Each structure stands twice: as C-alpha cells, then as structure tokens.
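Here the complex is missing a single protein chain, while all its other protein chains stay put.
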Amino acid sequence: MPAFFSRQLHSTLIILGLAGYTLAKEMPDTTLNTKLSSLTESGPSPLLAQAMFAGPAPGLAADSNLLGVFNVYSNIINPSISDKENSASWNYLESYLRHASMLDPYFYDVYRLSSGLLAFQSEHTRDAITIMKHGAEYRPWDWETPLIAGFLAHDLLQDNRLAFDLMKLATSRPGAPPLAIGLAARFLADAEDNKTGLQFLHYMKSIMPKGYAKPIDERIKKLEQEWGTEP
Amino acid sequence: MTWQVEQLKKTYKKKDAITGISFNLEKGKATGLLGANGAGKSTLIKCMLGLTIPSSGSVQRDETEISLGYLPENPSLPETVSALHLVEHMLRIRKHSAEKSTHLLTEVGLKEEFWKKPLHTYSKGMRQRTALACTLAADPPWLVLDEPMSGLDALGRKHVLSLLEKRLEEQSIGILVCSHAVTDLVRLCDTILLMANGEVKESFSIFEHSMQEVVLLEEKLAHYNQSITEAL
Partner (left out) sequence: MNSIWQTTRFTLLEIFNMRAFQLLVLIALVLLPLAATVFSNLFLLDIGKVRMDILIAGNRIIASLYILVIAVMLMANDISKGMIHLFLTPPSSRREYLIGRFFGLLTGLAIILLAASIGGEAVLGLTFSEKDPIYRHGLEQGDGVLLALFTFYQHISILAAALFICTWATSMAEMFVFSSCILMLAWTLPPVLNAMQTTEVLQRTPEWIASLLKSTSYFLPNLNGSEIGLALAHGLPLESVWPHIAEHTGYALLMLGLALFSLSRRDL
C-alpha cells in the first residue's frame, strides 16, 4: 500500500479519535461534582462514549446503567452514609437513569425506577418526570408511564400544567383507564384530592418490586400524618 | 504445442525486474532457469502464469490445455487441513476424481501415516512433497517448478528428479524448472536459460547431462555474477 495513503488513513483515524474525545468532553455531567467513596460508584461514563462503545447493542449499555442504579441505591440505603455522599449518590442515580433512558428509551424498568425511587427525592422529582416523559414519547402503547408522571408532577411538584399535559398524553393511549381522564380533568381545574393521591401511591407501590418501595412508603406515611386520613 | 514468451517485461517502481525476455517452451522437454538471487527467475515465472501482471509483452499457450501445475518457491500450505484433503481439492478443482489423491501422495513419497494429519505437523520436506503432489494433481500438460528440491534431503531430491524424468518421458509434458542447483538442472533439463540482471543472457543446450556441463554452467554463472558485481 502506498505510504502516502497509509499516512492519510492514520491521520484520519487520529482526527476521528480526537473528534470523539472532544464530543465526549463537550457533554459533561455538570450535576456530578462530588466523587463517591468507591470506584464502582463513581457515576456513569459520558453518554456518547457509552453509545459508541455499545454500538449495535445500546440496550445492553442501558442494562449496565441500571446495574449502576442498583449499586448506587445500595449505597444510599446504607445508614452510615454522610449527607454529602447521599446527595451525590442521588445525582449519580439520576444520571444512570437518564443515560439508560437515552440509550434504550423503550426500557420500562428505567421508568419504574424513575417513578419509584428518583421522583421521591425532592431535588430530583422534575428530573424523574423528564425521564418518564422522554420514555412516554418513545412508547406510544404505554399509558402507565405518562399517567404516573402526570400524577407525580401534580402531587410532588404542584405543577398542574405539566401534570395535565402528561395526563392528556396518557388518555390518548390505547387502554388508558378512566382514572387518567378523571385526573386530567382535576389537574386542569387545579383541584387537589388527598384520597386520590394516597390511592395512587398505593397503586404505585404495588407495581414496584419488594425492597424498592421504601421511598413510596415514606411518602404515604408523610401524607397520612399530614392529612390524618386513611385511603 | 509450445508455450511462447514474447518480449516479456516487468517494471517495479521504474526498475526493470525482467527486460524483454523471449523464448519458447516445448512439450516433452524440460527447460531450466538458472541465475543468482534477484536475477528475475521468479518474476518471469509469475508473469508467465499470470500471477504478476507484465508491464509489456505477451505469453501464449494452447487454450485447450486448461490445466497447469505450479510449484512455488517455499510453498505456503493451509495449516489446518491434511495432505489428503489438499490434494483431493486440487484434483477436484481440475475436474478430476479425488480418488487419485492416494496414488499421488505415494508417488511423491509421503508416508501414509501422515496423509490424514494436519499440515502444520509436517516437516519442511514433507510440505514440499505435499506441494509437489498438488502440482502434479490431474496430470497437467505443463509443469512450472520454482526450486522443487528446496527442503529435500539427498534421497528426496533423487526421488523427485526420477519422478519428473518419468513424467517427462511417459506423459510427454513440458517442464520449466527454476533452481540454484546446477547439478539437478543439468540432470533434468534439455535447455538451460542463464539469467542475470532481468535478462536471459544465454541459452545453453544440454546434450550429455554430464559433470563437464555442470562445471561449464557454474563457470558461466560465476562470470555473469562477477560482471554484475563489478558493474554495481
């Protein structure tokens, strides 16, 4: 092979590599500023790097991000963890979920964990809803994700406009229950109903695997203390 | 029934590897190519076989003779298959029955216990014998052999020379053989082309296949080599 062509090809490869590196650097995780104590819990790699590495199998990269979520959550439930580390862990958990949803937007476990874990962390409620909204756009058969996201927007963010948009999206999906329509109407009218809220939380708890329902339980407990009513 | 080479020339990066070579090969006769390393023997053979594309000139052969046997210098063989499989393949590709493979392997002197073993377990001599069996597969009317005795011991050389002489006599094939071993060439060939610096310097007819002819050829070869060294 001519040496000239060989040099050209090497230069092209170097340029491509640099371009990839620059792109990866251009998309930093600005939310993650605190390093965790162990290497395995140091947060996900940049999204583009993951997508490039996964190539034809982005689903597997999403799966590995989900494993990252489990890892970080096991760190969060550790009672000896400091507040700073707890906060950083939640940031990492959000990043893992966001990346998983970007890599494989059809993956339901991501939305199950976004609504069941992340949404109940007050700093990350809006992030959880954003992730779920992204998933809802990719899953046109799914009414459950926008319904849950809508209720969370209403209940935890008190953003009834966003809640209505999501609930409306849920009602447009095949098989959506009448509950979605009712809720959409209520949110539009900016109405609140304690009993509906608690019923909804119990429903969500029922779809989460055992061991991952702690944040929902805490929320139910808190609401019951505030309202003093049983659903 | 000839193989005609007309003004064959091959240039690599503005340097001539062979320059305007012409000669004829005849059936029933063996022609030798003798020359020092880099004289252009292998390039000439490859151009004749179409493995290297000549810069100019022509090679003409009877088109009805579709088959041709070529033994490259230090032949590289597929490592994972056995000699039997390889020879069977060479027979099949030349549209002959694969049953002849055992006969061929016996003819080249490869021991039967090795026939079904993978080629990576073979010694250099055994590989050379296997490659020769591939070359002889389907009785091609022309044989082109580049250093056929390479890697063979004295007994092996004698065996292969006898085999080629037998083919030459019984099947009236045409042989072009390239070697550094002057003795072997003189024993087998009717004509020897002395090559140096990409040219055929001299065509030497062998009449007696004697030691005098060997000595004479060696002297001529040394003379051309010395001329090239001095010129350089």
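Remarks
By written order: A and B. Residues from 1 in each chain.
Keep this in mind: contacts are C-beta pairs under 8 Å (C-beta built on N, C-alpha and C of every residue); 3 or more make two chains touch, one makes a residue touch a chain.
The shown structure was predicted, so the numbers you read here are calculated from the model rather than taken from an experiment.
In the complete assembly, the contact with the undisplayed chain comes from B:S67, out of B:S67, B:T102, B:T183 or B:N225. By the touch definition given at the top, subunit A reaches the unshown chain through residues 1, 6, 9, 13, 19-20, 23, 26-27, 48, 51-60, 62-63, 66-67, 70, 104, 106-109, 112-113, 209, 212.
The chain not displayed touches subunit B at residues 46, 49, 51-53, 66-70, 72, 74-81, 85, 89-90, 92-95, 118, 131, 134.
In this text, only the chains that are shown with their structure count from here on.
Per-chain Cα centroids separate subunit A from subunit B by 73 Å.
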